[in-house]
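Every protein chain of the complex appears in place save one, which is left out.
The letters A and B name the chains in turn, as written, and every chain counts its residues from 1.
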Amino acid sequence: MTERFPGYDVLAKRDTPSWNDASRRVIDHRLALEDEPRFLTQDEWRLLVALCDRIVPQPPHRPRIPVAVLIDRKLQQDQGDGYRQASMPPLRQAWRQGLHALNEEARLRFGGNFVELAPGQQDALLELLARDQVRSEAWQGLGAKSFFKGRALHDIGSSYYAFPESWNQIGFGGPASPRGYVRMDFNRRDPWEAVESKHV
Amino acid sequence: MSEIVPQVPRARDGRAPDVFHVGGWVPMREYADDDEVDFAIIGTGAGGGTLACRLSEAGFSVVALDVGPYWRPLEDFASDEHEQFKLYWRDERIVDGTDALQLGRNNSGQSVGGSMVHFAMVSLRFRPEWFKARSQLGYGHDWPVDWREMWRYYGEVEEALKIAGPVRYPWGPHRPRYPYRAHELNAAARVLARGSEALGIKWAPTPLATLSAPRGDAHPCVYRGFCIAGCSTNAKQSALTTWIPRALAAGAEIRDLAMVGRIELGNSGRVTGLHYHREGRWRFQRARHVVVAGYSIETPRLLLNSACPRFPDGLANSSGLVGHNLMAHSNQGVYGVMEDEIRWYKGPPSLAITEHWNYTDEGKDFHGGYSYMSQGPLPVEWVGTMTGNRGLWGEALQREMQKYIHQAGLKIVGETQARDENRVRLADEKDRFGLPVAHVTFSYGDNDHRLIAHAKRFMRDSLAAAGARDIWAEESETAHLMGTCRMGDDPSTSVTNADGRSWDIPNLWICDGSLFPTSGGVNPSLTIQALACRAADRIKLLAKRGEL
Partner (left out) sequence: MRAAKLRHDRRLSRLPALLSAAPPSPRPKPDVQALSTRAARRLNRGCAWLSAAVLADSAVEHYRGMFFNRAMYAPLAVSSLTLAASVHGGSDRSGKSHPVRDGIYALAALTGLAGTGFHLYNVGKREGGFSFENLFYCAPVGAPFALLLAGLFGRAAERVRDTAPGDVPQLFGLPAGRALAGASALGMMGTVGEVGLLHFRGAYHDPFMFLPVSVPPAAAATMAAVAVQPKRPRWRLARLLLRLVQGLGFAGVGFHAYGVHRNMGGWRNWSQTMLNGPPLPAPPSFTGLALVGLAALDLLEERHD
């Protein structure tokens, strides 16, 4: 895929009026997170990273976004969303069980650990989860579709789009305070916004 | 995950944060737990914050408690969706039902200032007939208040918040001019306008509680677009930046990071105060009157958690209605891709609105009405819509996300009918304070489904007429909460009277969106504040008459 916003880097605005101190502090902290698990085991971590790669495949030739790290830290702090489906276990339990069940399902269907499957096989497996067509007993009390949509897609999507690199990819302006925007009409752009390539 | 969160109370030692200055303070009067204050108010949002201001200005002694932190937006708010999750209520709640609610962003906050700190600033009046929905429109319940009285209080709130609205509002009876002028439209709003004109209906710039000109220490809006992640410039006129500073100046005390667990009932049949948790221990604040203003989930939760031998089903619950008839606005969005660059992340998310289907009764196969507004979700919210509603993932998800700056959308605030089975009760699970958490059940009814289907059809047509393609609609989305402690004229079918005074306990009051008998097709914050202003005036009057 051709890059849509060639040369655009949200981080280049870090020292402009688009960023206040609070934004700098928060983003600096996020970018400094060590890409290592603090809560999950190494096996769970590798599984989560592989899962993230299928849910939000990253474009080649772009800096890699450490998607899994935000989920691990969310689990470490046991920071829920403020609501939980009555049918779902609490956050930590849901992720632990979901990752375990995903691997069990992989072994049952393809005879190997999830991380060892080819991307095509991994996608096929996830498609089954999305349709709740699973065989493993390990999904008991969680539900494959509930986990996949309610936990995995929710948390992974949210983590990916929390990183400045993802904003570069979609042309989002990123932090904007004290300087917000002046030109808001159709096809208008402030000089500090991304330029869309004419070749997409 | 949030980096900038106060861990200890800020409002103490005779001072409270000055929201308008980095590191600033304003003096604050303080009361001892043993002082029997006139009013102890639980919650400082649209209901509690407004009431605290109006009662303290009337000379009553007031302590208002909130479980959330006391922010200084200028220094505490980052331009970052993840960080700003800290504004939402994130303590556990259990949800179920066929349309289980997603709580947080759209409906519940945990801050001094309540969910107004992250509200989308849409400030609309109820259609007059809605206050008599049963007798004039044939559905729902009548409110125990007259629309003309409410419209007077709307005027007061609009002035207090310097609402920026259109010079001429195209629906409903004449209203006074909005204090500030409407904001410039962004491209996303012009898509709504184009569609409306193509379909021959009226539209308007949305009346918003964000400044279009300077006001005191607050700056006008810079169109940064992070409104529902909290306004870091104080352009947003929330309880935090309007009512609460006024309350402090009038002598009220605000207690942040203070969780109320139980309201105490005395032998006389009146409440005597409340138990609250602050700085690591449980304390008891004496009060002549207690006002619950925790919104549609926390208000019934506290009343139910305050059950005692005399009221084993919870306080103020002789009608059995506490927690019942929860309403959530339907909030389905319709989205499409435009040839033009829209860049909907700029400006307040809902700069244009049509209330056509709130004020038109012909051509409907359902009761109630809906408004719809232009949209501007930021990336984290947008990806949540893509995964949550469309179930997209993998290359398909990333391909759709690539169209971000070309997206436009319309979203309803749809009236839902009060239904007994939609309710808040207590779960077995306990929260960090050891209190049973809320279990919230919600499902749309048949009428709600018909309204949603009508709205989706109409918005699809509107988007298509404006030039969008690849149009799709969300399924199960909900927004604001209303009901669970409805007001009324009859103690057997309501929890409080028109003033929010509970029928069962004369010095226990409710002042928030849980009072709503019906939901209306507009965002509820303006009506909650108007009810609070009205309640304050009524309390003043009752006090003068010796009827408190």
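A few remarks follow.
The rule we apply is simple: a contact is a pair of C-beta atoms (placed from the backbone, for glycine too) under 8 Å apart; a residue touches a chain by one contact, two chains touch by 3 or more.
Keep in mind that this is a model prediction, so the values were computed, not measured.
Within the full complex, the residue among B:V5, B:V22, B:A213 or B:C308 touching the omitted chain is B:A213. Listed residues B:M28, B:A182, B:M487 or B:A532: the one in touch with the omitted chain is B:A182.
Contact with the undisplayed chain is limited, among B:C53, B:A193 or B:M259, to B:A193. Interface residues of chain B with the unshown chain, by the touch rule above, are 162, 166-168, 179-182, 184-185, 190, 193-194, 196-197, 203, 205, 212-215, 219-220, 222-223, 233, 235. Interface with the hidden chain, as seen from chain A, comprises residues 17, 177-183, 187-192.
Here, only the chains that are shown with their structure count from here on.
The geometric centre of chain A is 30 Å away from that of chain B, both derived from CA atoms. Partner chain B is touched in their complex by these residues of chain A: 1, 4, 18-23, 25-27, 29-30, 54-57, 59, 70, 73-74, 77, 79-87, 90, 123, 126, 130, 149, 153-154, 157-158, 160-162, 166-167, 169-182, 184-189, 193-194, 196, 200. Interface residues of chain B facing chain A in the complex, by the touch rule stated above, are 1, 3-4, 75-83, 88-96, 100-104, 108, 184-187, 190, 221-226, 232-233, 340-343, 345-347, 378-380, 382-384, 386-388, 391, 393-395, 397-398, 401-402, 404-405, 439-440.
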